[in-house]
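Then we have chain A:
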Amino acid sequence: MPTFFEKRQVVTPGELVAEGDYIPGENTYKEGNKLFASRIGLVDYENKKVNVVALKAFYVPKLGDIIIGTITEVGFNGWTVDINAPYLALLRASDVLSRPYKPQQDDLPTFLDTGDLIVAKIFSYDRTHDPQLTVGEPGLGKITRGEIMKVTPTKIPRIIGRKGSMISMIKQETNCNIILGLNGVVLITGKTVEDEQLAMMAIRKIEDESHTSGLTDRITQMLKEEKSKREENKK
Partner candidate 1 sequence: MNDKPDKLIDKKGLRLDGRKFDELRPLKLEVGILPNANGSAYIEHGKNKILAGVYGPREVHPKHLTLQDRTLIKCRYHMAPFSVQERKSPAPSRREVELSKVIRESLEPAIFLENYPRTGIDIFIEVLQADGGTRCASITAAALALADAGIPMRDLVVSCAAGKADDTVVLDLMDEEDKLGSADVPVAVMPNLNEITLLQMDGILTHEEFETAIKLALDGCKKIYEMQKEALKTKYVGVKDLEVEE
Partner candidate 2 sequence: MSDVITKVKQKQIAQLIEKDKRLDGRGLTDYREIKIEQGIIERAEGSARILLGKTEIVTGIKVEVGEPFTDTPEEGVLTVNAELVPLASPNFEAGPPDETSVELARIVDRGIRESKMIDTSKLVIEPGKKVFVVFVDVYVLNHDGNLIDASTLASVAALLNTKMPNYEIKDDEVKIKPGYTQLPIKKHPIEITLAKIGNKLIVDPGLDEEQVMDARITLSIDDDGNICAIQKGGSGSFAPEQILEAAKIAKDKAKEIRKHLKW
(Lines give C-alpha, C1' and ligand atoms only; values in the text may rest on other atoms or scores of the structure.)
Protein backbone atom coordinates (compact mmCIF):
# COMPACT_ATOMS: atom_id res chain seq x y z
CA MET A 1 0.00 0.00 0.00
CA PRO A 2 2.15 2.85 -1.21
CA THR A 3 2.32 6.46 -0.11
CA PHE A 4 3.92 8.93 -2.45
CA PHE A 5 4.89 11.75 -0.11
CA GLU A 6 6.69 11.92 3.18
CA LYS A 7 5.39 13.64 6.28
CA ARG A 8 5.70 17.46 6.05
CA GLN A 9 6.19 17.46 2.29
CA VAL A 10 4.17 20.03 0.37
CA VAL A 11 1.38 18.82 -1.90
CA THR A 12 -0.89 20.71 -4.29
CA PRO A 13 -4.55 20.00 -5.14
CA GLY A 14 -4.98 16.79 -7.08
CA GLU A 15 -1.64 15.21 -6.22
CA LEU A 16 -1.85 11.50 -5.43
CA VAL A 17 -0.76 11.08 -1.82
CA ALA A 18 -1.51 7.43 -1.14
CA GLU A 19 -3.03 4.38 -2.72
CA GLY A 20 -4.76 1.54 -0.89
CA ASP A 21 -6.41 1.04 2.45
CA TYR A 22 -6.05 4.62 3.74
CA ILE A 23 -8.65 6.91 5.29
CA PRO A 24 -9.06 10.38 3.79
CA GLY A 25 -8.61 13.03 6.51
CA GLU A 26 -8.55 16.81 6.26
CA ASN A 27 -8.14 18.40 2.85
CA THR A 28 -7.99 15.06 1.07
CA TYR A 29 -10.48 12.91 -0.81
CA LYS A 30 -10.61 9.40 -2.11
CA GLU A 31 -11.66 8.09 -5.51
CA GLY A 32 -11.65 4.32 -5.66
CA ASN A 33 -8.37 3.23 -4.17
CA LYS A 34 -6.57 6.52 -4.68
CA LEU A 35 -6.25 9.25 -2.06
CA PHE A 36 -5.65 12.78 -3.37
CA ALA A 37 -4.92 16.17 -1.78
CA SER A 38 -7.63 18.78 -2.26
CA ARG A 39 -5.74 21.83 -0.98
CA ILE A 40 -2.13 22.98 -0.96
CA GLY A 41 -0.56 21.93 2.34
CA LEU A 42 1.76 19.66 4.29
CA VAL A 43 1.20 15.93 4.38
CA ASP A 44 0.59 14.33 7.76
CA TYR A 45 -0.05 10.68 8.62
CA GLU A 46 -2.03 9.46 11.62
CA ASN A 47 -1.76 5.68 11.32
CA LYS A 48 -4.06 4.91 8.39
CA LYS A 49 -5.49 8.43 8.21
CA VAL A 50 -3.94 10.84 5.73
CA ASN A 51 -4.31 14.56 6.42
CA VAL A 52 -3.12 17.61 4.55
CA VAL A 53 -2.51 20.57 6.85
CA ALA A 54 -3.72 23.37 4.60
CA LEU A 55 -1.48 26.35 3.99
CA LYS A 56 -4.47 28.37 2.82
CA ALA A 57 -8.08 27.79 3.78
CA PHE A 58 -11.11 29.82 4.79
CA TYR A 59 -13.27 29.40 7.87
CA VAL A 60 -16.27 27.10 7.64
CA PRO A 61 -18.75 27.53 10.51
CA LYS A 62 -19.14 24.70 13.00
CA LEU A 63 -21.69 24.16 15.74
CA GLY A 64 -20.36 25.37 19.06
CA ASP A 65 -17.57 27.55 17.67
CA ILE A 66 -16.81 30.81 19.48
CA ILE A 67 -16.40 33.52 16.87
CA ILE A 68 -15.92 37.26 16.62
CA GLY A 69 -18.13 39.00 14.10
CA THR A 70 -19.21 42.41 12.84
CA ILE A 71 -22.83 43.56 12.68
CA THR A 72 -23.51 44.46 9.04
CA GLU A 73 -27.24 45.03 9.11
CA VAL A 74 -30.03 45.70 11.58
CA GLY A 75 -32.99 43.67 10.38
CA PHE A 76 -36.61 43.06 11.28
CA ASN A 77 -36.10 40.98 14.34
CA GLY A 78 -32.38 40.66 14.67
CA TRP A 79 -29.02 41.37 13.14
CA THR A 80 -26.96 40.10 10.22
CA VAL A 81 -23.37 39.36 11.24
CA ASP A 82 -20.25 39.04 9.09
CA ILE A 83 -18.27 36.15 10.57
CA ASN A 84 -15.51 36.02 7.93
CA ALA A 85 -17.05 32.92 6.34
CA PRO A 86 -18.84 32.00 3.10
CA TYR A 87 -22.12 32.46 4.99
CA LEU A 88 -23.56 35.43 6.85
CA ALA A 89 -24.78 34.68 10.36
CA LEU A 90 -27.93 35.71 12.17
CA LEU A 91 -28.40 36.93 15.72
CA ARG A 92 -32.00 37.03 16.88
CA ALA A 93 -33.24 39.99 18.88
CA SER A 94 -34.78 37.66 21.42
CA ASP A 95 -31.34 36.22 22.13
CA VAL A 96 -29.88 39.62 23.08
CA LEU A 97 -32.93 40.75 25.02
CA SER A 98 -33.29 37.41 26.76
CA ARG A 99 -37.02 37.74 26.26
CA PRO A 100 -39.40 37.97 23.26
CA TYR A 101 -38.80 40.95 21.03
CA LYS A 102 -41.39 43.73 21.17
CA PRO A 103 -41.02 45.87 18.01
CA GLN A 104 -43.06 48.75 19.51
CA GLN A 105 -40.84 49.04 22.58
CA ASP A 106 -37.44 47.75 21.65
CA ASP A 107 -35.18 49.82 19.44
CA LEU A 108 -32.69 47.33 18.09
CA PRO A 109 -29.86 49.77 17.20
CA THR A 110 -29.59 50.80 20.85
CA PHE A 111 -28.53 47.27 21.68
CA LEU A 112 -26.36 46.53 18.68
CA ASP A 113 -25.78 48.73 15.66
CA THR A 114 -24.08 48.34 12.27
CA GLY A 115 -20.33 48.22 12.80
CA ASP A 116 -20.45 46.80 16.34
CA LEU A 117 -18.23 43.84 17.15
CA ILE A 118 -19.51 40.86 19.10
CA VAL A 119 -18.13 37.64 20.54
CA ALA A 120 -20.73 34.95 19.95
CA LYS A 121 -21.26 31.22 19.76
CA ILE A 122 -22.74 29.30 16.83
CA PHE A 123 -25.67 27.43 18.29
CA SER A 124 -27.45 26.30 15.12
CA TYR A 125 -26.14 25.48 11.64
CA ASP A 126 -26.60 22.95 8.86
CA ARG A 127 -26.48 22.73 5.07
CA THR A 128 -29.92 24.22 4.60
CA HIS A 129 -29.66 27.48 6.55
CA ASP A 130 -27.21 30.15 7.62
CA PRO A 131 -25.49 29.90 11.02
CA GLN A 132 -27.40 31.29 13.99
CA LEU A 133 -25.57 32.96 16.85
CA THR A 134 -26.12 33.39 20.55
CA VAL A 135 -24.55 35.82 23.01
CA GLY A 136 -26.41 34.37 25.98
CA GLU A 137 -23.37 32.83 27.68
CA PRO A 138 -20.73 34.34 29.97
CA GLY A 139 -17.90 35.96 28.06
CA LEU A 140 -20.08 36.63 25.02
CA GLY A 141 -21.57 39.91 23.89
CA LYS A 142 -20.66 43.29 22.50
CA ILE A 143 -16.98 44.24 22.34
CA THR A 144 -16.29 47.72 23.64
CA ARG A 145 -12.53 47.93 23.69
CA GLY A 146 -9.38 46.23 22.51
CA GLU A 147 -7.48 45.55 19.32
CA ILE A 148 -8.88 43.34 16.56
CA MET A 149 -6.62 41.39 14.23
CA LYS A 150 -7.37 38.89 11.48
CA VAL A 151 -5.36 35.70 11.13
CA THR A 152 -5.67 32.74 8.76
CA PRO A 153 -8.26 30.50 10.49
CA THR A 154 -6.15 27.39 9.96
CA LYS A 155 -3.44 28.88 12.16
CA ILE A 156 -5.67 29.33 15.22
CA PRO A 157 -4.83 25.88 16.66
CA ARG A 158 -1.15 26.75 16.45
CA ILE A 159 -1.74 30.00 18.28
CA ILE A 160 -3.57 28.09 21.01
CA GLY A 161 -0.74 25.60 21.24
CA ARG A 162 -0.72 22.14 22.80
CA LYS A 163 -3.16 22.23 25.73
CA GLY A 164 -3.24 26.01 25.40
CA SER A 165 0.44 26.36 26.21
CA MET A 166 1.24 28.97 23.53
CA ILE A 167 -1.70 31.30 24.17
CA SER A 168 -1.30 31.12 27.96
CA MET A 169 2.35 32.08 27.60
CA ILE A 170 1.51 35.10 25.43
CA LYS A 171 -1.21 36.24 27.83
CA GLN A 172 1.20 36.01 30.70
CA GLU A 173 4.12 37.74 29.01
CA THR A 174 2.00 40.58 27.63
CA ASN A 175 -0.51 40.93 30.45
CA CYS A 176 -3.33 40.87 27.92
CA ASN A 177 -6.68 39.18 27.70
CA ILE A 178 -6.93 37.43 24.36
CA ILE A 179 -10.05 35.93 22.76
CA LEU A 180 -9.36 33.75 19.73
CA GLY A 181 -12.36 33.57 17.44
CA LEU A 182 -12.20 30.27 15.60
CA ASN A 183 -13.15 32.22 12.50
CA GLY A 184 -9.75 33.84 12.41
CA VAL A 185 -10.64 37.05 14.25
CA VAL A 186 -8.65 37.77 17.43
CA LEU A 187 -9.48 40.28 20.18
CA ILE A 188 -6.65 41.55 22.37
CA THR A 189 -7.37 43.67 25.43
CA GLY A 190 -4.39 44.92 27.43
CA LYS A 191 -3.58 47.56 29.98
CA THR A 192 -1.53 49.60 27.52
CA VAL A 193 -1.34 49.94 23.76
CA GLU A 194 2.27 48.69 23.84
CA ASP A 195 1.19 45.50 25.56
CA GLU A 196 -1.51 44.93 22.95
CA GLN A 197 0.96 45.54 20.11
CA LEU A 198 3.40 43.10 21.67
CA ALA A 199 0.73 40.43 21.69
CA MET A 200 -0.15 41.18 18.06
CA MET A 201 3.51 40.89 17.06
CA ALA A 202 3.72 37.51 18.70
CA ILE A 203 0.58 36.26 17.00
CA ARG A 204 1.75 37.48 13.56
CA LYS A 205 5.04 35.68 14.01
CA ILE A 206 3.23 32.45 14.87
CA GLU A 207 1.10 32.82 11.75
CA ASP A 208 4.15 33.27 9.53
CA GLU A 209 6.17 30.44 11.05
CA SER A 210 3.35 28.07 12.01
CA HIS A 211 4.74 25.15 10.07
CA THR A 212 8.13 25.18 11.79
CA SER A 213 9.02 23.64 15.14
CA GLY A 214 10.50 25.06 18.32
CA LEU A 215 8.09 27.94 17.90
CA THR A 216 6.92 28.28 21.51
CA ASP A 217 10.47 28.79 22.71
CA ARG A 218 11.26 31.28 19.96
CA ILE A 219 8.14 33.32 20.70
CA THR A 220 8.84 33.35 24.42
CA GLN A 221 12.37 34.48 23.64
CA MET A 222 11.16 37.21 21.31
CA LEU A 223 8.68 38.56 23.85
CA LYS A 224 11.28 38.67 26.59
CA GLU A 225 13.71 40.50 24.29
CA GLU A 226 11.09 43.05 23.23
CA LYS A 227 10.12 43.72 26.80
CA SER A 228 13.72 44.31 27.89
CA LYS A 229 14.17 46.63 24.88
CA ARG A 230 11.27 48.66 26.18
CA GLU A 231 12.69 48.85 29.65
CA GLU A 232 15.94 50.10 28.09
CA ASN A 233 14.14 52.78 26.07
CA LYS A 234 12.31 54.05 29.12
CA LYS A 235 15.61 54.72 30.92
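Assume a contact is a pair of C-beta atoms (placed from the backbone, for glycine too) under 8 Å apart; a residue touches a chain by one contact, two chains touch by 3 or more; residues count from 1.
The set was built so that all candidates are chains of the complex that A comes from, given by their letters.
Since the model is a prediction, treat every value here as computed from it, not as a measurement.
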In-complex contact partner of chain A, selected from candidates 1 or 2:
1
Can you list the chain A residues touching candidate 1 in their complex?
8, 10, 12-16, 27, 29, 31, 36, 38-40, 54-58, 60, 86-88, 127-128, 130, 211-214
